[in-house]
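With one protein chain removed, the remaining protein chains of the complex are shown where they sit.
Order of writing sets the labels: A, B and C. Residues in every chain begin at 1.
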């Protein structure tokens, strides 16, 4: 059995194989009466789309979603919101090749060991294409978060990409385009660091023992494919300071967005380490492989963070008599 | 409402306030017929006990646990295992003082904001004393893991403690005792890095989309009080390498313990950043405050990792027909 | 929020409004490698279809299902199985009428009170059309049950329908057709008793305290629209006997299919009371209303029973070390 749900009270169920008929999501727990912003969904889909950056990927898949249920006259019904995206760009010719040549560095073999029967046509559920379901769910989560507190927002950017450092306000470092065009040609790939900031979060989200906000957020980030490290602020460096320095007012305010597992209302900042994609060398040159997935990962990571907040907003309704 | 459960199929429910009558745990999902090793429980309790290192803490609390249910003639019954530890060392004299003087840097105020009515006698559920429940649960998880694969083991050690580095095999760096005795006297505190290694994990644990083994382990570590960062191997540094270098056989094997969210059977290594305790200066000098909680955190972190493995062992029974 | 899931380890998520774009189901927990029998799904859909009995209903909706995910080359992948049925027969002309005239005896008003914003086009989620999702899920549950034990089968029949009694082997009493044709003309409706028998159930299903097999089965039956009573065998009558008589070997074997909450392997027999449909008199004469829903309920009740067994088959994998 595979776990395909995220969240408990605000919950998404993700389904679909990369080369199957359709992918999709069922969103449960979204309260009745929420206004649905379809252009927000489109915006997320556009940002995570392969080929959105011409220089990064050779694929171009406009993603058309269809709302099957749960929305009526522009508002949520409180019933499950089912949304599908049909697969239109599967290249069946690749099919038999992959069947007999499990891809190096991919999860094909671990799946095969675990489940015996697998869909070998390009990743199945382990494909990054699964994140379609997450960003659609994330769009609804953002709607609920904004409905609860209009001033909350989540923004992410790439602060380090291989050798490059992002010192400005851009989404990625200067020089990224050249680096990746070159990488595409030479069969190279790059990872890096992403900074994600939750501005003006609602107070009192998260729980003090096991569903600490820091634990929920970290787990959410780590559920994304190539993520291999998460820290709040520059923790790995900062924790080596003396306590009197670490807890000094000037520094400590950076950490104060979560205390005892619960949001204080101040900003929360995470740094996420993502590894270089495993498609390198000759494999990367042929076929439609991204030399770097960090740019497309940004809307996915933001979606996961919104999903955590939406779930905790509902949990917090149960706190007091 | 507060979340006090960890795991789904192998699940612990933690209860108890630090100054209430008792703390305890209910362990559900432990299959019937498992031999119970009480000395293992004692060993965990001993390692996380305040005062186990004379030079670290002024408290000394021998923890006597009582098994109320779920075990009969030395074996689990498959029914809930309820275990309590009564509180014997509460100092009621501190009581009124704390009531009117919420402690700086603690979660007292966030709790008060969220739940209105709180137990102000020294942390309540946000006290580190809650981890008693976790190590008892962890001991049972270890029994189940070992029953499934005798060669699996989990070991952790402090690799950096403030200015100190642990280059040897010891649990903490050389010089730790002097550093902490001095810290205790001067009102200083220290954080650091912990390395936790899962040796010979069972293959095929974890799930490919949302309960990825890396996600479950990270969430488990982050549920522990002062943890503020988790990475697999030295991810934050390594991901900045080129893909051709990162995925080079010599390096990549370090990461190969989890692929596509699923354990491969190879060792898994995590680094955990823990911040210095917030009791510093005058507050730290009076009262029974630890200048460093990393040593006592080791059995807690190991317990959390065993709990993740035990849960996933049960999940994996559902994979195939 | 509305609850739209049934089962825990073998779980269906039902979605869709009666007059929305599509209804459907996501089946989670179905192990990998199960052979998929599509004609079984069709058979369930056909049996619950409105208009399957020409004399009962004026509607005729051939239900075409589409498998979106989770099945590959005729076998389950262990991933979520998403299946949709598009709505093709919505009469939009009825739309505005119902909006301003909530139907007597239906749940329109309770929904409105609870959720504020509702889909008023003919029942939304409270429509019997939702049971489409259940029978599709039930078909997969039956596949898993049969894979575990080929000789298990579940059969139901109507034993009493208003004034009629079914003493034979038929699915409904003799005289049913005439009674219902007449009812349709006169605006009458009928309820009755259904007997459902689980033959040769797998042993050791169900749990001794809270997920007793009797509790799970009864809850499943009661989740179906018009069901208002459930008894094992003729319990309401039999429990008034003296214990020495009740537990007499000849009688007690009827009850022995479940003991202490757990299946013994012997047959299990339930009687279910369903009330007459609430569309009566003038309302029943116009529009497409069934004067009796018991016949169409049979595959739904069987599906719910299979779903309980499938879930418990997976639970039983966790019993012992």
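Annotations
Going forward, a contact is a pair of C-beta atoms (placed from the backbone, for glycine too) under 8 Å apart; a residue touches a chain by one contact, two chains touch by 3 or more.
Nothing here was measured: the structure is a model prediction, and the numbers come from that model.
Although one chain is not drawn, its touching partners on chain A can still be listed: residues 9, 29, 31-34, 78, 144, 147, 314, 317-321. The omitted chain makes contact with chain B at the following residues, 1-2, 4-5, 9, 13-17, 20-24, 26, 28-33, 66-70, 72-73, 75-82, 84, 115-119, 124-125, 314.
Seen from chain C, the chain kept out of the figure touches residues 1-6, 14, 105-107, 109-111, 113-116, 125-126, 130, 160, 162-163, 183, 187-193, 203-204, 207-212, 214-216, 218-219, 222-223, 227-233, 235-236, 238-244, 246-247, 252, 255, 259-262, 264, 271, 273-278, 280-281, 291, 315-316, 318-320.
In the analysis below, only the chains that are shown with their structure count from here on.
Chain A and chain C have centres, each the mean of its CA atoms, that are 38 Å apart. Note: centroid distance chain A to chain B, computed from Cα atoms, is 27 Å. In this assembly, the C-alpha centroid of chain B lies 46 Å from the C-alpha centroid of chain C. Multi-chain contact residues of chain C (touching two or more other chains) are listed as 9, 29, 31-33, 78, 314.
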